[in-house]
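One chain of protein is taken out of this complex; the other chains stay put.
Chain nomenclature is as follows: A and B, assigned in order of appearance, with residue numbering initiated at 1 for each chain independently.
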Amino acid sequence: MRESQIMFIQYMTGLLILVFGSFHFLLISALAPTTDKVLYSYTYLNGIRTLAGGTLYYSTVKAVYTSLMWGSVFELLLTFLVFHIFNGFRVILSEQFPGSKAEKIITYSVLIAAMIVFIWGSRTIVLMLNGGL
Amino acid sequence: MTIENKKGWISWFNPFKYGTDRWMYALHRLTGIVLGVYLMFHVVETSRILEGAVTWNSLMVWLDYPFGPHFGPLILSAVLLAAVYHALNGLRLTIVENGLMLPKPYRPEYPYKPRSLRGLNNFLKIFLGFFMIAISAVGIIYIFTGAIL
Partner (left out) sequence: MQEIALKGFGEVVKTVTFRVKRYSPENADMPRYMEYKVPVQRGMTILDGILYIKEHLDHSLSARYSCRMGICGSCGMIINGKEKLACQTQILELGKDLIKVDPMGNYEIVKDLVPDLSKLFRNHQKVKPYVLREEESPTSEYLQTPEQREEYAMFTDCILCGMCLSACPTNAADELYLGPQALAQGFRYISDNRDLGFEERLNVLDSKHGVWRCHFSGACSEVCPKGVDPALGIQLLRQLLTENIFVKHKQKGTTRGPERKSASGVS
């Protein structure tokens, strides 16, 4: 692939992350499927602080993950993010260590790291779509 | 291949003499690295939800109070600031790095103020800067108090 094509995808994924990322931020605040829209809402059971609600409460997060729409938003966001971030890392590293041999090492190690993060993230999303393990 | 006088990556973060664009370049790179590392952590952290309600809830409590009160929200605020900056500056870079909103080639006149760094590029910086302040203010207030506007 030509560098111009890669960088064009870099810019486009950047813009898409801006869109999908805003949804992601709204999801843990205004759009959260819960009545008490705070990140954490605590109660004190016998003097011990326990999480009782909020947008990061298990049932809230699970409701988000099991909906197909939000699941696909997450999956797309993850795809764009992984490309954008690891291509960015590749650019920074290849600037830092110029040379054809270093170039190869950087490209492949970044590719492997990107695959690991992508698979790990997708696993969570896909498994949670069916209600967890 | 080595150059004795090479300034090295440390000069990215020494942008004192070259104007705002150089500052924004250094910050863009720094926030990019921070967000990249955060994503890896975030993917690992969210995968723990597969282990069930008890693990997830206790993990969330630990993330809220990792080393002391309000440390979790502080980290979240830092990530939010980095994300908002990287996003809006990235939007500006997408526009100007593809030659949009830049002047046509012109005849330089003394004292040679480069127009590519001024004009509409400066307008974009100010315009998006206001957005950045507004969005991060709303976000940080939400993180600390749970109030949406």
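Note that in this section contacts are C-beta pairs under 8 Å (C-beta built on N, C-alpha and C of every residue); 3 or more make two chains touch, one makes a residue touch a chain.
Nothing here was measured: the structure is a model prediction, and the numbers come from that model.
Asks: Tell me which of B:19, B:52 or B:66 is the one touching the absent chain.
Replies: Counting the whole complex, the residue in contact with the absent chain is B:19.
Asks: Hey, which chain A residues sit against the chain that's not shown?
Replies: On the chain A side, contact with the omitted chain comes from 2-8, 91, 94-96, 98-99, 103.
Asks: Which positions on chain B touch the chain that was left off?
Replies: 1, 3-9, 11-12, 15-19, 21-22, 24-26, 28-29, 93, 96-100, 102-110, 112-117
Assume only the chains that are shown with their structure count from here on.
Asks: Considering the complex alone, what residue numbers of chain B touch chain A?
Replies: 1, 9, 29, 32-33, 35-36, 39-40, 43-44, 46-47, 49-53, 56-58, 60-61, 64, 73, 76, 80, 83, 87, 90-91, 94, 97-98, 139, 142-143, 145-146, 148
Asks: Inside the complex, what are the residues of chain A that reach chain B?
Replies: Counting only chain A, the residues touching chain B are 11, 14-15, 17-18, 21, 25, 29-30, 36-41, 49-51, 54, 56-59, 61-62, 65, 78, 81-82, 85-86, 88-89, 92, 96, 99, 117, 120-121, 123-124, 127-128, 132-133.
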